[in-house]
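The complex appears here minus one protein chain, its other protein chains still in place.
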Amino acid sequence: MLKFGVVVVPGSNCDHDTIYVLKHIYKQDAVPLWHKTSDLQGCDAIIVPGGFSYGDYLRAGALARYSPMMNAVAEFAKNGGIVVGICNGFQILCEAGLLPGALLLNTQPHSGINYSCKNIHLIAENDNTALTTGIPKGKALTIPIAHGEGRYFADAETLEKLNKNGQIIFRYCDEKGKITPDSNPNGSLENIAGICNETKNVFGMMPHPERASDEHLGNTDGKYILSALVKTVQARKAERLVVS
Amino acid sequence: MEAIAKEIKVNVETARQLGLSEDEFQKIVTILGRTPNYTELSIYSVMWSEHCSYKNSIYWIKTLPREGKGLLAKAGEENAGLIDIGNGYACAFKIESHNHPSALEPYQGAATGVGGINRDIFTMGARPIAQLNSLRFGNINTDKTKWLMKGVVRGIGHYGNAFGVPTVGGEVFFDECYNVNPLVNAMSVGIVKVGETISATSYGEGNPVIIIGSSTGKDGIHGATFASADITEDSAESLPSVQVGDPFQEKLLLEASLEIIKTGAVVGMQDMGAAGIICSTSEMSAKGQSGMNIWLDKVPLRQQNMQPFEILLSESQERMLVIVKKGREKEVEAILEKWDLHYAVIGEVTNGDRLKYYVHGELVADVPAETLVLGGGAPVYHREFKEPQYYREFQKFDIDTIKEPSNYKEIADYLLTHPNIASKRWVYEQYDSMVGTVNMSSNKPSDAAIVNIKKSDSALALKVDCNSRYVYADPHKGGAIAVSEAARNIVCSGGEPMAITNCLNFGNPYNPEVYWQFVEAIKGIGEACTEFNTPVTGGNVSFYNQSSYEGPVFPTPVIGMLGIIKNKNKVMTLDFKNEGDLIYLIGECYNDISSSEYLYSWHNVKEAPAPHFDLSEEYEVQFAVKEVIEKNLVESAHDCSDGGLFITLAESAMAGKLGFDIDTDTSIRKDAFLFGEGQS
Amino acid sequence: MKFIAEIDVMPLKALLDPQGRAVTSVLKNMGMPEFENVRIGKHVTLEVESDSEANAKVKVEEACKNLLANPIMESFHYSIKAN
Partner (left out) sequence: MKFIAEIDVMPLKALLDPQGRAVTSVLKNMGMPEFENVRIGKHVTLEVESDSEANAKVKVEEACKNLLANPIMESFHYSIKAN
């Protein structure tokens, strides 16, 4: 059994959901990591959950990066540890410089409203990263989003690098898996819904896989993503035991 | 802090200025045995205001049934009703209005409404897990309505989303009568283990009184019947005209409150709603039959030179009052520091029933707690009521005066796209409906919102409902319909109606015809609650909802109903499932189009009685539907409501991406059959 | 002629500024205790076509009163210069 650390910052809302889903559906251990401490409690992987850290004041995720726990998470990532930022977590990792680019105010193509909570479709770019292994090629997954500042932006040079290194892991698409402008819910560059860093151990995605894991809620496409994560972390842990 | 209130002459005139009548002033003089000083007068003026004392409504509210299965906290006992939902859990739920602040500043008005109702839930130790809201606006084509609606929906969205409780259901309704005075009712539902609740009480001599959360400013002072501009030296510029909500601070308050309750060191807790410190200190003391010494100079302030009455009456948001067991303050303070919350010990509990307020050791107010509160010394009035002229007129409506239409398709298109009937996705997609991973209706819609109770095998069915047009046409029948329709929605979702909370939005109670609407609606609600055995666990009254030149808004008693689905695998949804399934219409059809959207908007005929409704018939239909669902005999169930049978069928068809083929009942008019809104 | 307007829209002093309060406390936790009383509002820049600076001022004043600032909650001041 693995032990996942879920960072809890004042204003995190999806920490309870993430811990519940990891424990009850993915049968792993999951513990909250209070932002004021820097003890990772020997966790095998870290999740920075969704929510409105510090009320999303100033910029979404801006105020949450300065805490002992985020310094510890940065250290853990530097040593190759797997860190996954979901929605607000993705914004925090970008603000902290652990992931390239930024998440800007949505430019809903057809309406001025920026915040929206609904199901969208996304497609995995490849199947060789911790969040995408085992996802059938070309399969459109139905995953909910809930954000107002999710428009991924990076300058041309960074964008080119992301494409070249295969650091783009998810893109918004229609229900048949085609990447179209209409299926882009927030105006993200190239329909980007999720990316990872160069060493492919730090991940960020705006959609919420933990909200599509419990069959009581009528949609379990999130299992493709979170089961892939569990499998990868298990494999990494087994490797490390053999080596050390 | 230059603290001492200026010595202002207090007499009947000052009292009237503060909204108190002459005999109310005399009553205060008798209670205190002397003329009150200015601070004491302002205390009574806010505690005996309609908002805090319910003086013009409590008599009739008490006639509503308040006993019933699973009721752990009766209406009025606690901040919110408490129902036993099995598996060792109880559910606290309540609905409240923030109509007038939202008319002034829609974004903050609605946001602080959401903040207030959620505090009523977690102040009892329950974690809010779901929110609903009921919104009413004027004509959707006016700029004013567009401005109001944009602000209200954004305010609810921002506050609710940042606070992290999913908005799982609600209603939006448009009618001219709400042009100037929108209705913004917010409902919150929370879960707590039976026995782990905290009461809003205060006792135990010497126990410290601690204020937690935001500092106190001059917010909303004239929100509680106060005209004090000429009394303070500050210019009006220092009087904030609107309260600003901070959902981030509220989230910290929620987590900290639930944590300090678990320490067992908390005697009592209450959130600061209307009339802030004076309301919480007096209500908690009266409930615990004890007194308090309060040092106002210890209260953390956001603005300089605040008068004692301003500190007492301030309605600054996101503040709680907690009574902690003497000697165990440290345990509580450690948790408050963990969550970066400001706090200060501002007083101590005393024996007896006197509330003594000091500023730097000088006594500025000394009043008996019991005499301030609802159910204690606060006045109770019986207003006179008179049946209005229009009521008789409306009953005279005759269906034959309406020509049967030839082109039914045209009417169907009109109704399907009417703002009161068309999908409200453009509204609710601005709310986070999925945080908490409990919303079982996100991908499979039912009539009611279904919320999963994670550590048990049951689920909650939640609904807010009121057709104010029916209530205007016939308050008695309309009130009964509001309860029955909420119950119908819960039954169609596979649930068992348990209890209700209500938000009674009416006009000016001193207008006898408005008060007649209020009394008749209460009687109708009471009868229906008795029939369905759904007791009233509490709620809120909002009077003075006027549309300035057009008289009062429609009488709008919004019902928030809680139902239980014992086995969460037996939730019933509303979408058609398979081609070839048979469609049953349960209940009688009548030649009745009264007060339907079809008659009111398409034919523009506004004078008509409420639609056909019979309480016992309604109960029989619901009982039958409940049994049919329990025995797994149906694929879907959906109730007939606004727009009539055709809209009900269209909604089920669209949700299931299927069509339907029906024969109309030749014994009644086709438009009545398709678009009539006869109940049950 | 084209004029450039710089407009500051700030929450009224008497009102609570939740955003400013949160940033103030984070600055302190970041080891910058010398900061106090942060308040956050909007800075708006825009171009306005007008025949004179005076008329440009009238137009900007109107835009602020009717849209850019909410008089119940905010105050505004602006400066205008020729492009």
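Should a chain be cited, it is by its letter among A, B and C, assigned in written order, with residues numbered from 1 in that chain.
In this section, contacts are C-beta pairs under 8 Å (C-beta built on N, C-alpha and C of every residue); 3 or more make two chains touch, one makes a residue touch a chain.
Computed from a predicted structure; not experimentally measured.
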item: Contact partner of the left-out chain, one of A:P10, A:G101, A:P209 or A:G222; value: A:G101
item: Hidden partner chain, residues of chain C it touches; value: 6, 8-10, 23-24, 26-27, 30, 32, 34-50, 59, 62-63, 66-68
item: Missing-chain contacts mapped onto chain A; value: 58-59, 62-63, 66, 94-95, 101-102, 104-107, 112, 114, 153-155, 187
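Criterion: only the chains that are shown with their structure count from here on.
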item: Sequence positions of chain B contacting 2 or more other chains; value: 246, 248, 340
item: Two or more partner chains touched - positions in chain A; value: 54-55, 57
